[in-house]
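A single protein chain has been omitted; all remaining protein chains appear in their positions.
For subunit A:
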Amino acid sequence: MNRPDVSDAEQAARLVGMGLRGRQVPDRDVVYRDLVLRYQQDEVFAASVDAIAEGLGLAVLDVTRRSGIVLAAQSGSAFEIKMDDYARQAKLRERRDTEKVLHGIAHLAVAALSFPRPDDLANDQYVGRVSVESVDLVVRETCRLLDERAHRDSLNADPSAEEPELERAWRAYQRRPEVAATKDSRRNSDSTRGMVSRALRWLADRGLLQAVGEEDDEVFRTTSRYQIHVRLLASQAAFRELLELGVVPPPTGSGLDIATGPQI
C-alpha cells in the first residue's frame, strides 16, 4: 500500500502555523529556521506549503530568513481582518464612515512614515521608525497644505452644510482634536493621537512593528514582515482602487509594476 509521506505534510503545515504566530522569527527558533531553509531549497516542499496555505485561505507572500513566512489572508477566509471589527469600538453616534476613514488614514500614515521614500519601501534592509507624534504631525501637515490649497482655489472653502457626505477626508482629520483629556486625565482614544497610538500598538501586537525603548515613548520600528505586507499587497491594492476610481493618473514609465503583485 502506498502511504503518503505524512511527515512532510506535517512539516509544511508547521511552517504555515509558524507564520500565523506573528512574533516568531527564524533567527530565534532553530526549527523555524530549518523549515525556512527547506522552503527555499526544496521545491516540492515549497509547493506543498503553498498548497496547504491555499487550502486554509491564505497566500504565501514571501519566505525569507529575516521575516520568516509571510502570510496574507484571502478575502472571505477565516483569517481575514475586517475594518468593521477594528473600528467596532468606535462610538456609534458618529458617522461610521468617518470613523473608518480616520482609522484607515492612521494606518496608512504609519506605513507612509515608516517608509518615507519609495527606496525605503523597496530596500529589504531598511528599518523605519515611527512614533505617535510624528505620524499625527505628518498627517496634520498634509491636511494643512490641502486646507491652504482649498483656500487659494476658491472664494469660500468652508464645507457645505447641505451635503455632509461630500466632506473631504482631510477636513475630518483636521477637525478631530490631537489630544483630549478625559475626566480621569487619561488619553482619549477618540483623538487622532489616540487612534494612531491604537494602530501602532495593534500592529505591534501582531508582530508587524516592534516597540523601541520605553513603553511610554511609543516609538516603534518596522519589521521585515510589515514591509513585505505594505510593499507587495496593501499599497498595490489600495493604489489599484484609486486607479479604478480615477483619482490618480496611471503611472507612466516610472517602472511601477502594479499588476505583478499577488492578486488576492
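One rule holds in what follows: contacts are C-beta pairs under 8 Å (C-beta built on N, C-alpha and C of every residue); 3 or more make two chains touch, one makes a residue touch a chain; residues count from 1.
One rule holds for everything that comes next: contacts and distances are computed from a predicted model.
The chain that is not shown carries the UniProt protein name "Tetratricopeptide repeat-containing protein", picked from "Fumarate reductase subunit D", "Tetratricopeptide repeat-containing protein", "ATP-binding cassette domain-containing protein" or "Transport permease protein". Checked against the hidden chain, the listed residues A:10, A:43 or A:162 yield one contact partner: A:162. Contact between subunit A and the unshown chain involves residues 19-22, 58, 71-73, 75, 78-83, 86, 91, 93-95, 97-98, 100-101, 103-105, 107-109, 111-112, 115-119, 121-123, 133-134, 137-139, 141-146, 155-156, 158-162, 165-170, 172-173, 175-181, 190, 193, 202-203, 206-208, 216, 225-226, 229-231, 233-239, 241-242, 245, 247-248, 254-257, 264.
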